[in-house]
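The complex appears here without one of its protein chains, the remainder shown in place.
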Amino acid sequence: MSENLLDVSGLMMRFGGLLAVDGVSLQVKPRQIHSVIGPNGAGKTTVFNCISGFYKPTGGDVRYRGKAIQGLSGHRISLLGLVRTFQHVRLFASMTLIENLLVAQHRHLNTNYFAGLVKTPSYRRRQREAMDRAAHWLQQVDLLEHANREAGNLSYGQQRRLEIARCMVTEPGLLMLDEPAAGLNPRETSELDQLIVRLRDEQDISVLLIEHDMGLVMGISDHITVINQGAPLADGTPDQIRENPAVIKAYLGES
Amino acid sequence: MQRALFPALFAAGVTFLLTCLVIGVRLEQDGPTLTVVGADAETWSWIGFAVVVVFLFQLFQQPLSRLKQRLPRPDLTGLLPGDQLRNRLKPWLIALVIVGLFIWPFMVSRGAVDLATLTLIYVMLGLGLNIVVGFAGLLDLGYVAFYAVGAYTYALLSEYYGLSFWMCLPIAGLLAATFGCVLGFPVLRLRGDYLAIVTLGFGEIIRILLNNWTSLTGGPNGIGGIDKPSLFGLEFSRRASEGSQTFHEFFGIDYDSSHKVIFLYLVAVLLVLLTVYVINRIQRMPIGRAWEALREDEIACRSLGLNPTVIKLSAFTLGASFAGFAGCFFAARQGFISPESFTFIESAIILAIVVLGGMGSQFGVILAAIAMTILPELAREFQEYRMLMFGGVMVLMMLWRPQGLMPMKRPHLELKSS
Partner (left out) sequence: MTETSLYVLQQLINGLTIGSTYALIAIGYTMVYGIIGMINFAHGEVYMIGTYTAFISIIGLLTMGISSLPIVLLLALITAIIISSTYGYAIERVAYRPLRGGPRLIPLITAIGMSIFLQNYIRLAQGSRDLAMPALISGGIEFGDPAVFEVSISWMQMIIWAVTLISMTALALFISRSRLGRACRACAQDLKMTNLLGIDTNRIIALTFIIGAALAAVAGVLLGLYYGTINPYIGFMAGLKAFTAAVLGGIGSIPGAMLGGLILGVTEALTAAFFPSEYKDVVAFSLLVLILLFRPTGLLGKPEVEKV
């Protein structure tokens, strides 16, 4: 259906002899929080990498807003509005928070050399707008007071929030978060919880996330897809997934 | 101490093995016959000295390394005044330096001014390569190719079309930039060390082509009779060529060959100041931040919509254009160019300048360029050992202080509280 924000069907990823992803399908509707869960090593991050263009999938279809994006490179897909975070925080550690957010807006800034050299009004205006946008998002994730600090000096929880702010400043349509709660304490996790819900409610985006923290997943997801050993296991609302015997077996083993 | 005896003997043995045949015995060619002679006593005493030093060093390694920890590391940044003071003094210092640069040549000998001009060429080359290596983190071992393109562009355009230096300058830069683009586009997606070797290969290909395409480039004989730059049409020669006037005639003064030298120097100063200004500005522009972000984490950049190849290409092309400008000026200064000036060693020297100065630090690169050009002149007796020391210093710097003498502190963009 073309009203899906993201439409993945029959995704396959083969590394030599290993079939890491085997026929995974999922649909993300607009303004939804969609979680992907599964035991460790199930291939969730590989699915993310295939969708976001960091791997070239061996097979299957990925459509974003109806447009086929499988096989496109990572930066092209980002420009279309699909941004992601990584399992390990990837910030520009020696650059300040505000600079991190400015780099993310690279395409919005005037990169013409001449304009930059003589500082034309258009150049200055775009710079100002980018700074305002950056400041706005730092405010949203409660990091504005640290704007001029180096990103590497933040605490882990703060770095995670900065990562999300950096994604949001690119004005995406789909935000893909890879284990955003990993390494966070309960208070930080609940703050993250609220942030993700707020993003879905206030911005016109959907969030696709990989998570292990069941409390977070069950609490905020509109829809859940379960993957086990690269293959789809279940797909439904949190209640449906909670009751699904196959899911329980995969996580807890035979009882 | 006993435990150190065996390694010490081993190290001494290795040293002896390394030197006994290769230095201790000399091959001498007498016509068609080749003979070996033992090296002279002095050489053997050096060998003995080396063996003993290595032995002692290994023996006392523990206490010596403890001493080394307490040694100050070569860090010239300690010599600079603190931040606050620096910001206040900076504009005055810069003004002072610029004024000094312009009046200095009138007070010293011709040779000194000539040397300064050569230094300025290397400063420009160093700053240009700094964009590629220091800012964007790309190791380019064939930078000299763009230098050659700039030089030969001016030489050929001047010889066949009679274009003046000032007209050729932008053309040289543009052509070098084009070469950079064409070369860079396919190779910039390669990993660091592969990129280095490919650029080295390209540099060599260009040199071989220059050496052998005799009909175009004059081959190993090069191109001579290249015009010097003129001041609004006024030439700096004793006698004017057809249709122009000379500098000294125009101002009604006697001809003095130092006019030419000083004028060349001033042109160089102008070019370098322009280079420094432009690069400074670019550092503060989005592309400058993109270079640093790319260096930090390329994958994060891709996930934010930045195209790594395009960003690397911009650094490569920009760096190449500065080499083109430098090459054009070099040809004008020398009056004669040949492929001999564009060997891999030149690329290595320019790379050494960038690395020694602290990759990314413009000020450090300038200092390193000055040191690299002036020190060999001061130590004339050691001319023979110049390249040996050059290689040795490169190794030592990497072992001791790879960030360079003055590691860069990039100016951060600040959010002003509103």
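Chains here go by letter, A and B, matching the order in which they are written, and residues are numbered from 1 within each.
Heads up, the rule we're going with is that contacts are C-beta pairs under 8 Å (C-beta built on N, C-alpha and C of every residue); 3 or more make two chains touch, one makes a residue touch a chain.
For clarity, every value in this text was computed on a predicted model and none was experimentally measured.
Check B:V113, B:V198 or B:A368 against the missing chain and you find that the one touching it is B:V198. Residue in contact with the omitted chain (choice from B:V22, B:L71 or B:L378): B:V22.
What chain B contributes to its contact with the hidden chain is residues 14, 17-18, 21-23, 25-27, 29, 32-36, 39, 137, 139, 141, 186-187, 190-194, 196-198, 200-202, 204-205, 208-209, 211-212, 299, 344-345, 348, 351-352, 355, 384-385, 387-388, 390-395, 397-399, 402.
Basically, only the chains that are shown with their structure count from here on.
Once the centre of each chain is set as its mean CA position, chain A and chain B turn out to be 44 Å apart. Taken together, the chain A residues at the contact with chain B in this complex read 52, 54, 73-75, 78-79, 83-86, 90-96, 98-99, 102-104, 106-107, 109-111, 113, 116-117, 131, 134-135, 147-148, 166-167, 170.
Against chain A, the residues of chain B that register as touching in their complex are 278, 281-282, 285-287, 289-290, 292-293, 296-297, 299-308, 412-415.
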